[in-house]
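These notes concern the structure reproduced below.
As you look at this complex, bear in mind that one protein chain is not there, while each of the others sits in place.
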Amino acid sequence: MTDAVLTRPGRSAATELVRRLPEYLLIWVPLLLSAAHLVSFALWTIWISFTPSTLVPVAGWVGLRNYTAVTASRNWQIAFDNLLLFGSAFVLLSAATGLILAILLDQRIRGENLLRSIFLYPLAVSFVVTGTVWSWLLNPGLGIQKLVHDLGWTSFKFDWLIDRDMAIWTIVIAAIWQSSGFAMALFLAGLRSVDADIIKAAQIDGAGPVRIYRRIILPSLWPITVTVVVIQLQFAISTFDLVRALTNGGPGIATQLPALVVYDLMFQRSLLGRGAAAAVLMLLILLTVLLPYAAWRYVQRRRAAHA
Amino acid sequence: MRDRSFAPSRILIYLAVSLVAAAWLAPLVVVVLNSLRSNEEIAQASMIGWPRQWAWSNYAAAWSGFCVAETCAGIRPYMLNSALVTIPATIFSTMLGAIAGYAVSLWRFRGDNWIYGIVTLGLFLPQQMRLLPWTIVLRDIGLINTLTGLVLIHTIQGLSFTTLFCRNYYVAIPHELIRAARIDGAGFFRIFWRIILPLSGPILIVTVIWQFTHIWNEFLYGVTFTTGQQQPVTAALIALSAAVADIPQHGVQSAAVIIAALPTLLIYLLGGKYFVRGLTAGAVK
């Protein structure tokens, strides 16, 4: 058997087509529009990245010149270094926070639902709101530093927001606040899906709680960990709103990220070719994460199918 | 390991989760309190503090009073813009995604796997790759700087998610149900309407919540394709911060932030279970 449910015997081709026109329209038009826009938009942007387009798209071929111009610019270099730092720090810390929260919530504590709601609510809020709020809290003249000063500890210093070297960490903090709950939700689902009989067997074998976590539960979580890391990386690579609202790339260009560079090139400096090249570079960075993940998923599935 | 005894270790656990929860709630509490403090009071002290006087007027000012650029209509027009984009785009993308998901999961047609595969790639293609083409398309069809343009974008791009959600839900429906209905003489739409749709409650809630939250919170397209009075509320908030940079009005701004976040927060509070299901469903793509 296959699942070919739609192999209808055809009548006269024309009447059949007319009769089924509405369903064709409703299935095909949206799906085709969606698929076509993805393919054509991606190809078009790639094409533009090889043209000398500035204010308006123009035909022409400049080879990799836009790419070399982008990668040679200080703006992009800082953005790229920031992405490496922000991406790894944010992904590691939010996964770790999520895992710890999940393990704590897994201890059958009272008020689990309430706590889970608290850790997850930032996900319902826009990055613009998150960024704005954290820009206030981290502003040394307004937020935490000011509060501590007012309380009498005047030598206290927490001015990362205006510190060129530390400003990127404010984005890490806000991003962790926003999305650790997501990692927690996935990890908690993973913890809860461990076969209860296996845990009982381990208890009968005399294993204590720490050993059960270390030897049995946590090892079973690694596929989920990969998923969490990939999704958070995907988010990190395309971070835009959060930085826009929190630091707007500043101080100076200290918290520049690739997505901001793209926007800057395309819509503020009207260098479409270079903007497109930067966008394609973003896609390439994303692919270095997604392609290995896709390959890994494929192998996992093949193995599961054979088992 | 999972007992309910109150050993010291359990007190530690409660202490730890309470601390983290407090830290997670703090930004919300701070903003809510600030929204009730006068601008002067905040300027004198810090952003963090208890209101000396309840300044409810902040909300009135935020809603319809303060000025962004030349217009002094508060956040209201931008909230309306966001609603006028989010609600139709949510409905369209969910409906079309449900039909598409139904078609690719329960009816086979030539090339369905290809189309479906390409559509789901939309989950991964960065927005930056689509900014320029959308600019040109919107300009050519005369929808640049219109809410309709944003509805169009969010409907088409939302299809990637809605089709995936619905398809993954519908593949679990037994094919025999469709076969039985076909022998009974029902066609594509009747089967959808009478058999599939009545079973779709949970997935439609998940999809609607997900789409609403995402479109409401979206910023990049809003700020790129609309200006001035046409902007959605996320873009307006950024414009507001820039506009008040010289004379900060943190009380009013806090109220504006609360108002802008309220629709999605309410949805989260009311449909938390479905919200989380959407999150994890999106993750296991």
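In order of appearance the chains are A and B, and numbering begins at 1 in each one.
The working rule: a contact is a pair of C-beta atoms (placed from the backbone, for glycine too) under 8 Å apart; a residue touches a chain by one contact, two chains touch by 3 or more.
Basically, contacts and distances are computed from a predicted model.
**Student:** What protein name does the UniProt record of the undisplayed chain give, "histidine kinase", "Nitrite reductase [NAD(P)H] small subunit (EC)", "Sn-glycerol-3-phosphate ABC transporter ATP-binding protein UgpC" or "Fe-S cluster assembly ATPase SufC"?
**Tutor:** Missing chain, UniProt protein name: "Sn-glycerol-3-phosphate ABC transporter ATP-binding protein UgpC".
**Student:** For the full complex, which residue in B:177, B:243 or B:265 touches the chain that was left out?
**Tutor:** Result: among the candidates, B:177 touches the missing chain.
**Student:** Touching the absent chain in the whole complex: find that residue among B:186, B:205 or B:265.
**Tutor:** In the full complex, the listed residue that touches the missing chain is B:186.
**Student:** If you put the missing chain back, which residues of chain B would it touch?
**Tutor:** Counting only chain B, the missing chain is touched by 174, 176-177, 179-186, 190, 194-195, 198-199.
Methods note: only the chains that are shown with their structure count from here on.
**Student:** What whole-Å value do you get for the distance between chain A and chain B if each is reduced to the mean of its CA atoms?
**Tutor:** 16
**Student:** Considering the complex alone, what residue numbers of chain A touch chain B?
**Tutor:** That would be residues 2-7, 20, 22-23, 26-27, 30-35, 37-42, 44-45, 48, 57, 101, 104-109, 115, 117-130, 132-137, 139, 142-144, 146-147, 150, 177, 181-182, 185-186, 189, 199, 203, 208-209, 212, 227-228, 231, 234, 237-238, 240-241, 244-245, 259, 262-263, 266-267, 272, 275-276, 278-280, 282-283, 286, 290 of chain A.
**Student:** Show me the residue ranges of chain B that touch chain A in the complex, using the header's touch definition.
**Tutor:** 1-4, 10, 13-14, 16-17, 20-21, 23-28, 30-31, 34, 42, 45-49, 96-97, 99-100, 103-104, 106-109, 115-116, 118-119, 121-122, 124-134, 136, 156-157, 159-160, 163, 175, 178-179, 182, 187-189, 213, 216-220, 224, 234, 237-238, 241, 250, 253, 257, 260-261, 264-265, 267-269, 272, 275-276, 279-280, 283-284
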